[in-house]
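Structure, as structure tokens:
Of the protein chains in this complex, one is absent; all others appear in place.
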Amino acid sequence: MTRYIIRRLLWGALLLPLVSALTFVLFRILPTGDPARLRAGRSASPKVIAELRVDLGLNKPLIDQFWLYMKGIFLHFNLGYSYYSTAPVRGLIADRLPATISLTLGAAVIWLLSGLAVGIISAVWRRSKLDRAAMGTALVLISAPEYWLGLIALYLFAADIGQLKVFPGAGSYVGLTSDPWKWLTSLILPWLVLAATNAAIYARLIRGNLIETMGEDYIRTARAKGLTERRVILRHGLRSAINPVMTILGLDIGILLGGAVLVETVFEIPGIGRLNYDAITHSDFPIVQGTVLVAALFIIVANIVVDIAYAYLDPRVRFR
Amino acid sequence: MSAGEPLVEVRDLAKHFPIKRGVVFQRKVGAVRAVDGVSFDVNRGETLGIVGETGCGKSTTARLIMRLHDATSGEVRFDGRDITRMKGAELKKVRPEMQMIFQDPYSSLNPRKTVGSIVSEPFAIHGLYPDKQARRRAVRELMDTVGLNTEHYNRYPHEFSGGQRQRIGVARALALKPKLLIADEPVSALDVSIQAQVLNLLRDMQRRFGLTVVLISHDLSVVRHMCDRVAVMYSGKIVELAPNEQLYSHPSHPYTRELLAAVPRARWYRGASVS
Partner (left out) sequence: MSTVAEPLLRVEDLRVEFPTEDGVLHAVDGISYDLQSGRTLGIVGESGSGKTVSSLTTMGLTRRTGAHISGRISFEDRDLLTLSEEEMRKLRGNEIAMIFQDPLSSLHPLYTVGAQIVEAVRTHRDVSKAQARARTVELLELVGIPDAARCVGDYPHQFSGGMRQRAMIAMALANEPKLLIADEPTTALDVTVQAQILRLLKHLQQELGMAIVIVTHDLGVVAEMADEIAVMYAGRIVESASTELLLSAPEHPYTWGLLKSIPTLDGPRAQQLEPIPGNPPSLIDRPSGCHFHPRCPYAQPEHARIDPRLETVSGDARHVVACLLDSEVRRRLWRERPR
């Protein structure tokens, strides 16, 4: 088991520099134009641009630039400086991270619990009207685009522009520490919107897995032991059905931590996704580069965690 | 073809599956010796039985003879030729001469192909009967030989019972008129009353086509009924190889004796009065 974990960690450690290098190469190859010129602004003189080139180290050979870049990331955690505001990218991302984390984790809890509830009920009362209604709704939610759902949610429930003024509208997010209640209420609509699609996917997944699991021989044995049906479903059926769901959950969270762009934009939440989006529109590449790296980091870590968690969930995997 | 001479000669055949350990680089730390040095002949026209329990290596041995696995060491000679390391086109030429039927009639037939298609596939692979009509006729003949209704040419495997599916497997195996037929647990998955039908069919086919048969089974009674000589395998090795009568009445190896003693039966046979 320890061998398994060490192997996973080593792979992760190998992947990070690889992804960083790849990011560097990508951004140098992209036809983005001269960074010095972008940094200088539109009405800069060639002299200013030339000076900036030296400042930014763009006159050095590519290898040196690469080396500086990698050293910067891994030794100093320096992700560069924004062209637009000259603020350190690291700081910008750190500022935005709490919002993204709040959004992602809250939504994850909601979609997991609702997906489980609906999935289990649908599986146990399969083919009933309830099941059909649930799966039909799930299909609709999976097909609906997030931003559309977000706009509909605002239209219906936002305090400023909505029909039923229930929740705070877009742009009302505040940090947890400054006003917990406002933090909570401002996130409810975004949570629901972000969770909607995933809840539907998970409900279908759990339903399918549970139906399959309930047909296994060990379920018959569990019943033959005299266990209550509830225990049979939850401790025997669900226990097996949930394994693949856990791995997907980890990966989904990892991906979302890199920024849920659409939801953050519609609800004007100052998260990493929004940061990224703004940076792209301003061609502010250090920020984009920084967010890509951070997103990659989250995904790599999520993969490692998920792999290790799976070995705990399924003992048969450990003994490879 | 001279009767009595070996069709298959196996010498010191071994198959090891490596066990790998290691964090970053996997080193081989040991091996599972599925087949650990077996030697035997299969004489032309005889039925040789290979018996043993799970994991003794009998199926792996069969697959080694059929060249479905590559041997780790040792030699397999078929009809005088060394086929142990044959590859490619050369091996393909030998394949029609040895065919196999498998244990599970439910998974050994492609569910998406009709019976006719399954039985005629060997023809297609080896380029026989390019004429469609001739091919259909050949397939129908085979179906008839194994006791299947030729009108079911276009049916799918799931429309047949287990016993009938085994018949399809036999028909497919016989399509290329092989010299050697290896049957790997051909009746283990079948109902008792159907088992007898399939075993009789194998007997008939052997007689009719002059086949040499290797029968692999864990069922000692089946092997006793069908085979001229019997090899008992344990842990990748052959512990005893003897003619049928001798093995069952005077087994010499303790493991053979243990196997025979373990078969559940009371002091009865065919309803003779109980002692």
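For the reader, a short list of remarks on this structure follows.
Per-chain numbering from 1; labels A and B assigned in written order.
The definition used in the following text is that a contact is a pair of C-beta atoms (placed from the backbone, for glycine too) under 8 Å apart; a residue touches a chain by one contact, two chains touch by 3 or more.
The structure presented is a predicted model; accordingly, all values stated were derived computationally and were not measured.
Residue B:His225 is the one among B:His69, B:His126, B:Arg140 or B:His225 that touches the chain missing from this view.
When the full complex is taken into account, the listed residue touching the unshown chain is B:Gln195, out of B:Thr84, B:Gln103, B:Gln195 or B:Thr212. Although one chain is hidden here, its contacts on subunit B can still be listed: residues 53-54, 161, 163-164, 191-197, 199-200, 203, 218, 220-222, 224-226, 244-245, 248, 258-266, 268-274. Where subunit A meets the missing chain, the touching residues are 216-218, 220-228, 236, 239-240, 243, 313-316, 319.
The rule is simple: only the chains that are shown with their structure count from here on.
Inter-chain centre distance (subunit A to subunit B, centres taken as mean C-alpha positions): 54 Å.
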